[in-house]
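All protein chains but one are shown at their positions in the complex.
Chain lettering (A and B) follows the sequence in which the chains are written, and residue indices restart at 1 in each chain.
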Amino acid sequence: MKKSMKCIGLFIVSVLMLAIAGCGNDKSENASDSAGSGDKTDFPSKAITMISPTSAGGGTDATARALAADVEKHLGQSIGVVNKPGGSGSVGMTEGANAKPDGYTVTMVIAELTMLEHMGVSTLNQDQMKAVAMINLDPAALTVPADAPYDTLEEFIDYAKEHPGELQVGNAGTGSIWHVAAESLAKNADIELNHVPFEGAAPAVTALVGGHVDAVTVSPAEVKTQLDAGNLKTLAIMSDKRSDIIPDVPTFTEAGLESETIATWRGITVPNDTPDEIVTILQDAFLKAADEEGFKKFMSSNGLGIELKKADEFNAFMDENYDYYKEMFAELGLGNK
Amino acid sequence: MKVPHITSGIISICLGGLFYYLTLDFPKLNTADTGAAFLPRIYCGLLILFGIILLIQGIRDHSKNEESSQTVRYALISMVIVLAYILVIPYIGFYVSTALTIFSLLFFSKVRKAVTLVSVPLGAVLFVFLVFEKLLKVSIPMGSLFL
Partner (left out) sequence: MSLLMEGIVNILHWDVLLFLTFGTLLGIIIGSLPGLTSTMGVALMLPLTFGMDAVTGILLLIGVYFGSVYGGSLTAILINTPGTPASAATVIDGYPLTQKGKAQKALTVSTLSCAIGGLVSVIVLILVAPQLANFALKFSAPESFALALFGLSIVSSIAGDSLVKGLMAGTLGLLIASIGLDPIGGFPRFTFGMSELSSGINFIPIMIGLFAASEAFKSMEDIFTENKVKVTIDKVKLKWLEFKGLIGTILRSAGIGTFTGMVPGAGADIAAFVAYNEAKRFAKNKEEFGKGDLRGVAAPEAAGNSVTGGAMIPLLTLGIPGDAVTAVLLGALMVQGLQPGPMLFESNGPIVYTLFVGMLLANVLLLVFGLLGIRLFTKVLLIPQTILTPLILMLCVVGAYSLGNNYFDIVVMFIAGVVGYFFKRFKIPASPVILGLILGPMLESNFRRALVMSQGDLSIFYTRPITVVLLVIAVITLFTPLFSKKLFKKS
């Protein structure tokens, strides 16, 4: 009796094994998404999946969910946000790049897309995806405790020159965008800073409030609460124009130091072979949604900046980013090739 | 407990050794901290140390091995069934493969009542659909065959 059970068990197993062999030609590792072959003319005819390459609860996730809710109105189809965290976003974005190119799987991409290759984490870059629209951009903001002995960028640099290597600047992890920002500040101002990496921007800000580091270079969204509470002050932002979140703070250039725009950003992409007419439909829907009052209110209450770019501008922007980080990473000796 | 001690001791030593070997090409960055390899090497050293202690304990141990290994095969077969289950999910999707697996496992554990064999797999699938997919909005893999 027992033996026959075993045989049956093994039989079932072998049937299942055959099933695998039968579909062995399919290379996709994870085919969870509801993407299907839709008719191009009546796009979209069914629900769309949006991949968020971060875990539930983060700023990217919140942005994706808030945006999805508004885009639904313009596309007439529901959008489900799926979190695929891991590998600095490479897991989710790679899956987005390899999805069926029919427009039913879109990906919320983050600045890391143009950095992963230089970091040595993944071979993914922006060329493997087709840009749809850019939604948000948050520049690095040099922020210090409210009682720090410097009130301007110039005074900060002077202080750093008098105390070389003593100023501790917290960032969101080695090789993260905020680390690059601090390194770029050190390079442009010719000062020596001690870079302290944290697991993300929030712990770095906590350490700044606790007085364990002297400055952070993270986005205004991350420090907004503490700015409002009067615990911190932002000296300048690394952008070519002022931020809507903290309009009183000057840009680096205004404060007397030439600087590139160093910012985190979020946008929408689709797989490379997606037909152009579908990209256009998506682009228009996403840009309209990002202009809705509800979305704007959500973004501003979270300290997130809205920056809209159409597909071609977004594409050019990503290429520019890619080249800049390539140079920057080589210069800093980061990356692991 | 002679065999388990010796086996786990040897595995621990091998694992420690292998990972230590892998740390050899970790770069030493020019920073104040201890570098990428420092703590993993300590962990590997500890694994080797504990492995050696277990090995000695095992060799010194002369008590009879009381654990019968006769029953292991049932656990192994169930592992193979689950492995097959996991491997087919990407192709035939979660719902079909789950129903098939639960059916196989029930059959394997000598359940012959037709009602049970049908209702448990279907009930389980329905539960996942309602709680995970509908209530909690988890995207359950549908499988590439059905796309």
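To be clear about the criterion, a residue touches a chain if its C-beta (ideal position, glycine included) is under 8 Å from a C-beta of that chain, and two chains touch if they have at least 3 such contacts.
Being a predicted model, the structure only gives us computed values, none of them experimental.
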Next item on the list: Identify the residue among B:Cys14, B:Leu39, B:Ile59 or B:Val118 that touches the chain left out of the display.
Entry: B:Leu39
Notebook entry, point to check: Of A:Pro197, A:Pro271 or A:Gly305, which residue touches the hidden chain?
Noted result: A:Pro197
Note to self: Of the residues A:Pro44, A:Gly96 or A:Gly175, I need the one that contacts the missing chain.
What the structure shows: A:Gly175
Checklist line | Interface residues of chain B (partner: the chain not displayed) | finding: 1, 4-5, 7-8, 12, 15, 19, 22-23, 26-27, 29, 31-36, 39-40, 43-44, 46-47, 50-51, 53-54, 57, 60-61, 63, 67, 71-72, 74-75, 77-79, 82-83, 85-86, 89-90, 94, 98, 101-102, 105-106, 108-111, 116, 120, 124, 128, 131-132, 135-141
Margin query: On chain A, where is the contact patch with the chain that was removed from view?
Written below: 2, 29-30, 32, 55-59, 61-62, 65-66, 69, 82-88, 90-91, 94, 119-122, 124, 165, 168, 173-175, 194-199, 202-203, 205-207, 209-213, 225-226, 228-229, 231, 294, 298, 301-303, 334, 336
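What we mean here is this: only the chains that are shown with their structure count from here on.
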Next item on the list: Just give me the whole-number Å value for how far the CA centre of chain A lies from that of chain B.
Entry: 33
Margin query: Quick check: in the complex, which residue numbers of chain A touch chain B?
Written below: 5-6, 8-10, 12-13, 16-17, 19-20, 22-23, 26, 28-37, 49, 80, 82, 100, 333, 336
Item checked: chain B residues touching chain A - in the complex, by the definition given at the top -> 27, 29-30, 77, 80-81, 84-85, 87-88, 90-92, 97, 100, 104, 107-108, 110, 137, 139-145, 147
